[in-house]
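One protein chain is absent from this view; the other protein chains keep their places.
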Amino acid sequence: MNKILKLTIVLFLVCAIVAGVLGVVNELTKDTIAEQQRIKTERAYAAVLASDGYAEVDFDKAAYPSIDVISECTNGAGHVVMTTFTGAQGKITMAVGVDTDYKCTGISIISHSETSGLGANAASSAEVGVNWRAQFVGEDKTVAITKAGGNIDALAGATITSRSVAEATATAIMAVESLG
Amino acid sequence: MLTNIISISLGAILINNFIFSQFLGCCPFLGCSSKVETATGMGLAVVFVMGLASAICWVINEYLLVALHLEFLQTLAFILVIAALVQFVEMFLKKSVPSLYSALGIYLPLITTNCAVLGVVLLNVQNNYNFLESLVYGITGGLGFMLAIVLFASVRERIEFSDYPECFEGFPICLVSAALLALAFMGFSGMKIF
Partner (left out) sequence: MNIKKQFKEGLITNNPVLVQLIGMCATMAITTTLFNGVGMGLSVLIILTCCNVVVSAIRKIIPNEIRLAIFVVIIAGFVTIVDLLLKAYIPALSDALGVFIPLIVVNCIIIGRAEAFCQKNTVGASFFDGIFQGLGYTLVLIVMCVFRELVGSGRFGGGLIDLAKGITMDGTGAGIQIFPETYGASIMTLPFGGFLTLGLLIAVMQYALKKSAKKQELKAQEEKEVEE
């Protein structure tokens, strides 16, 4: 019994030391991580609709469950919508800019887990991704891929990702319209 | 709710199969697949542990780590839970269900280092699944693993009798066959439910 007690104490001590060290590291990196998150969101906002500031507004969460946040541009340019939806592989988080005429001003994918080389191109900063996302500029709430009767050419080999992004953009525009 | 559960299940078993699409659990997949029986044993053990681990880790994460703002200890806590769980399951089975124990026996300790188990727990947290969704994802993820390993074991039993270049002996030829199976599973990726 004494032996078991000794082993338990040793294991507990090791865990306590490791947890303590992690606590210190967490304390040191916490602010930087939060800052990185903020910068990332801000960049995504600025990429879809430039403004000097953004203020969150209330919206009907029950009617639009996939929308996380709607922010109004303080310069009166329109709204930015943060939305999370399911792509081909997993969840995609995206920022959508909507101007005062309820037209899309741009989309920016913040996080995703789509297949590299296919669906992931939707978020790529290479030419293929930039050109693909540019198609969404000026589209209204009827935005859809060509297969569904719209104007957006789907990415090669990634119809499902393209469709989900187009549908989420349409939902985002509708959510902003519902604000009035 | 139900559609959500069905979509998670089909996703975990076929579309985003743990082995062929997410590469989680490749080591036991290649190591324990030389015979169909051993593969089935390993698969069963994984389903069992993945389901239990998903449920227990969800509770620990929600009521201990998140409640106390200790999210940074997730990896450490989860791996300890899995290691302890595997030990308990082993002791429990040994005493109460000896027949199952002798069938799973040697595979149980190996599961601790199966990255599919830790993977499913971390993915549950990442995807913000609730308790039921986590449990379903754990069990169906395990079933996906079992499907993959049993299919692959039957392929490997045939490989033994075939001719291939000498330098492909052992792992390389297995990996090439696994590549072909992954190609087959890619066919599911076009499926989208609801």
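Labels for the chains are A and B, by order of writing; each one numbers its residues from 1.
By definition in this document, a contact is a pair of C-beta atoms (placed from the backbone, for glycine too) under 8 Å apart; a residue touches a chain by one contact, two chains touch by 3 or more.
The model shown is predicted, which means the values in this text are computed figures rather than measured ones.
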Of B:1, B:68 or B:167, which residue touches the hidden chain?
B:167
The one residue from A:67, A:82, A:118 or A:176 touching the chain left out of view is A:118
State which residues belonging to subunit B touch the missing partner chain.
20-27, 30, 72-76, 79-80, 83, 112-115, 118-119, 122-123, 126, 165-176, 178-180, 182-183, 185-186
Residues in subunit A touching the chain absent from view:
6-7, 10-11, 14-15, 18, 21-22, 25-26, 29, 32-33, 36, 40, 111, 113, 115-118, 120, 123-129, 157
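Operating definition for what follows: only the chains that are shown with their structure count from here on.
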Distance between chain centroids, defined by C-alpha means - subunit A, subunit B (Å):
29
Subunit A touches which residues of subunit B in the complex?
16, 21, 72-73, 76, 80, 127, 189-190, 192
Interface with subunit B, subunit A side, in the complex: residues 15, 18-19, 22-23, 25-26, 88-91, 115, 160
